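Just dropping this structure here.
Missing here: one protein chain of the complex. Every other protein chain is in place.
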Amino acid sequence: MNVLELRSFYAYYGDKKIINDINMKIEKNKITAIIGPSGCGKSTFLLSLNRMLEESGGRAAGNILFNGKDIYSMAKEEIRKRIGIVFQKPAPFPFSIYKNLTYAPIFYGIRDKSRLREIALDKLKISGLYDEVKDELGMSALKLSGGQQQRLCIARALTVEPEVLLLDEPCSALDVKNTANIEKMLINLAGDYTIVIVTHNLYQAKRISDYTAFMLDGELVEYDETVRMFSSPQDRRTREYIEGIYG
Amino acid sequence: MNVLELRSFYAYYGDKKIINDINMKIEKNKITAIIGPSGCGKSTFLLSLNRMLEESGGRAAGNILFNGKDIYSMAKEEIRKRIGIVFQKPAPFPFSIYKNLTYAPIFYGIRDKSRLREIALDKLKISGLYDEVKDELGMSALKLSGGQQQRLCIARALTVEPEVLLLDEPCSALDVKNTANIEKMLINLAGDYTIVIVTHNLYQAKRISDYTAFMLDGELVEYDETVRMFSSPQDRRTREYIEGIYG
Amino acid sequence: MWEVLDRLFEKSIKLLAFISLLLLSFIILFIFKESLIFFRAVPILKFITRNTWNPLAAPENLSILNIILGTLYVSIVAIIIALPIGVGSSLLLSGYVKEKPRLILRGLIDVMAGVPSVIYGFIGLLVLVKFFERVFDFSSGESVLAGGILLSIMVLPYIISTCDETMGKMYEKYSIAAKALGISKGYIIRTIVLSQSIKGITAAAVLALGRAMGETMAVMMVIGNAPIMPKLLGKCQTIPSLIALEMGMAEVGSLHYHALFAAGFVLMAILLIINIALFYIKRSMSQL
Amino acid sequence: MKKISSILFNAWILLSGLLALLSAAFIFIYIVKNGFKAMTWEFILSNPAGIPLGSEGGILPAIIGSLLLMLISCVFASILAISTAVYIVFYCKSKRMESLAHVVIQCMAGVPSIILGLFGYTFMVANLKMGRSLISAGLTSGIMIFPFIQARVEKTFREFSSSMLFSSYALGTTKLYTLLRLVLPQSIKDIVSSVTLAGGFAMGAAAPIILTGAVIFAPIPKSLSSPVMALPFHLYILTGEGISTEKSYGTALVLILLLFIINSVSISLTFWRKEAAK
Partner (left out) sequence: GCTSQAPTTPADSEPAAGDKPDEMKTEFKAQITFNGSSTLAPVISAIATDFIEGYTTWNKVDPSFPEENIAIYVSAGGSGAGVKAVLEDTSDFGMLAREIKSEEKEKIGDAKDFTLGIDALTISINPENPLVKLRDSLTTEEVKKIFAGEYKFWDELDSKLPHKEIVVVIRDLSGGAHEVFQKSVMGETQIRPDAIQSPSMGALVTKVIENKDAIGYASFGMVNQNKGKLIPLKVDGVEPTEENIVNGSYKISRPLIVVKRGELTPEQKAFMDVVTSEKGAEIIEQMGFVPVK
């Protein structure tokens, strides 16, 4: 089943076309990886999916259907609630860990203390951060290590119960251990959430994703099951990109 | 032959001990990689080697010998001239490419125009940047791409003819292609320079280094030839770290 | 619920911002309007190119070339004195003073900037002017130079705080990389911080020039207020002091009254040009 | 050659630092030394007296008046200036509107305070019949500090990490919620410090209030429409009419001390913020 479907979708910054005529379906409760060289439009692609593109000054054309409904006809707040995003550089709010996790739920009207606490702890557990911080929920989130901050941001994105989780190079600034933690977590999440992850680490794409999309200059060059894509890429450019360096 | 030797070396930030009793020799004209989880003290270790630790508010105890002489008994400017360092985030000076490369030589008293030009072009060639920028030496260095900036910073570090080059995660913000360029360059440099590189990318350590040191909580857990280290780690913790994820 | 509040908030913010901008525009237009009446009677060119100011003659003789020149002269002298000192101090602050003392010093600089001009004027009259008379044996110490020196002390805090801001950032940004090359602090400050702060320094100079030209009370006490062609060691008159001295008597609606507005308008026009320049300097700086 | 230029350079920056420090120290010491004699509790806590008025007694109504003027101008200016800053940074979508706003504000920042005084008098006091009053003078000073507050607050907002804003919007929260729960807690200290600093300027300025509301004698004002005494104007009269040098220095000292107190509030706020950020 498809959660998201792009139909001749274009994205622009000013007059510059960044995403060029993409048609693509993203399957529910699977992990889809987006790969491609720097500047090819991966981040822009991701931002388009939950209308954050508008906030960064971009402009979209074409359709993106979310469960069959065009996202540009829905309220952007709702879209963002249902499609969460996590960026490359973790940006925890300068509050306590706990407050980071209740920030959005409070906005969505949850006032009940015990309910809030439940949400916070639940998401911390999901993101594998619980054991590391359970005694320091009041500590400023800025004091966490990079990897912990990133996991906190993922937990925070989950507090609004999104159906889709977009991740933009979430591990690029992290060390092996933290990366492993996050990958483990994503694989666990995949049962309940649809995950789209941008990565420049091909090994990572290979390790965790079910589907992989290769982008070049704003175009979708190839899109296939990960296993197939890495073993027998159809397009010459994909092959070059995958084999190019470490081949 | 050893260029650097640490003897029961400790480093502190305030009262916090970051580097704990390290004894280690670094071989000349080889690449030594430092690996270890985030926060284990890799950067601090590197900063200690050319006394930049003092600038970031840290404090050292114990000895580091550079060609047999204790670096803390030498002028820190001299140490830094002879042991260059390049950081994770490239920080070119806000001058032209050319001026970035002549900045330090002029400080060290070189006035002769043709000599300066020679140095600049030479280092550009070594860092593999020459072909890309040869027609635009007057362009602001800030306009270069991230990977180019990083290579420029390496070239700049080389302009003072250091004997040792320290690199702190130089590729973590770069894409595959730029990373490959820099790795190629480092391998080329290894004949003439001693290189110490901190990386969180185990593959990178494996690909380019002769020796690898694994640090944990400020201690040197294991230090060996890279091939040996990755094939048969002696320490349980090293094994766990290396295998932990992709094992 | 938030959506409703959000819309309400956005509306009121827009309204308030709109009111503010409208108010400011109104004030500017108001001053413009009051001067326009004067320019109908006296052509603007005559107003700014002749040099006799005598509102009591009949018919009045109202031209302010001398006064414009006086305003510029005093302010430029002030900048010439204050800029090197201010830039030097900021370089010192940016590289050689630690974070905490620097914060305190910056606070003190803010206090300096807030010392009322009446106080400066008072000290200027009793100390500076007298010093000139004693030491240099001037017949009277009121002069462009006295005004310039006093003003230079007054604008110094503005220059320092504007420069220090850019310079501090520059130093922070590049010092580690430069130190890693074994380069000394002095050389870093001299070659990177100074050369990269040129735009910041220009901005500071322009800001200070604006302050200096608009300063009233202090300048009025030490320049002698004689509407003659200004000389460095002679007396002069500035537009703000002209307005301050004569606004009391100029009856609303009289030509003299409108002439004072017109003088203010000329000052604003000069300042506006300077400020627009500043705006573009700032913008090109942020694009860096 | 390298030596000489570096020595010259060091001499220059040291000397200028010294000069700047000396001139500041001179002004403070001069005022403190001369004003110290006048500083008694009676001077601070009583009304001016004597013939001519002000040659004896104290300056209590002027202190209160100045504080009230500061309060009014701060409240007025900060509501408008902060709203304008919020609008420009968070709501204004058109670049042209933004530039236009900046030009108007820059333009205003360049208007000398004496001209604002003239405006305040003609428009508020005479045309609107608000009379010489606390409110006219406060509003005129408020207009004077508006550009200052606006610029500083705008800068504070602009420095706020855009990735945090981005993250907040990405959670589907609205702008208002983000502003209230995320931006405000982080920038409130900077805002307060800008406002207090501006308040200090408003308190020290004589030019905008001479025509719009300051008088030689008034008791502590009871309504917005009463004229007030104010420290800078009192100082101006004491010196201008040669009434009493001792009391002038005393008044100057009180004014500086008040500024000092206000500024230390702002300094400690900045300190606090920097500490908290660590």
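Note that the chains are named A, B, C and D in the order they appear, and that numbering of residues resets to 1 at the start of each chain.
Rule of thumb we're sticking to: a residue touches a chain if its C-beta (ideal position, glycine included) is under 8 Å from a C-beta of that chain, and two chains touch if they have at least 3 such contacts.
Computed from a predicted structure; not experimentally measured.
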Inset, instruction - Give me the visible chains that the unshown chain touches, in label order. - result: C, D
Legend entry - Among C:Leu65, C:Ile104 or C:Ile228, the residue in touch with the chain that has been omitted: C:Ile228
Inset, instruction - Using the definition of touch stated at the top, determine which of D:Ala49, D:Leu184 or D:Ile261 touches the missing chain. - result: D:Ala49
Legend entry - Residue touching the undisplayed chain, where the options are D:Ala126, D:Ala151, D:Met164 or D:Leu257: D:Ala126
Inset, instruction - Considering the whole complex rather than only what is displayed, give the residues of chain C touching the chain that is not shown. - result: 54-56, 125-126, 129-130, 133, 139-142, 220-221, 224-228, 234-235, 237, 241, 244-252
Inset, instruction - For the chain that got dropped from the picture, name the residues of chain D it touches. - result: 47-54, 121, 125-126, 129, 131-132, 210-211, 214-219, 222, 226-227, 237, 239-243
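Operating definition for what follows: only the chains that are shown with their structure count from here on.
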Inset, instruction - Count the C-beta pairs in contact for every pair of chains, then give the pair with the highest total. - result: C-D
Inset, instruction - Round to the nearest whole Å and give the separation of the Cα centres of chain A and chain C. - result: 52
Legend entry - Computed distance of Cα centres, chain B from chain A, in Å: 33
Legend entry - Interchain centroid distance [CA atoms averaged], chain A/chain D, Å: 47
Legend entry - Numbers and ranges of chain D residues touching at least 2 other chains: 173-174, 177
Legend entry - Interface hub residues of chain C, defined as touching at least two other chains: 2-3, 187
Inset, instruction - Would you mind writing out the residues of chain B in touch with chain A in their complex? - result: 36-39, 172-173, 175-178, 180, 200-203, 241, 244-246
Inset, instruction - Could you please specify the touching residues of chain D with respect to chain A in the complex? - result: 161, 163-164, 166-174, 177, 181-182, 185-186, 277
Inset, instruction - Flag every residue of chain D that touches chain C in the complex, lowest number first. - result: 5-6, 9-10, 12-17, 19-20, 23-24, 27, 30-31, 79-81, 83-84, 86-88, 91, 100-119, 121-123, 126, 143, 146, 150, 173-177, 179, 197, 200-201, 204-207, 211, 231-232, 235-236, 239, 248, 252, 255-256, 259-260, 263-264, 266-267, 270-271, 274
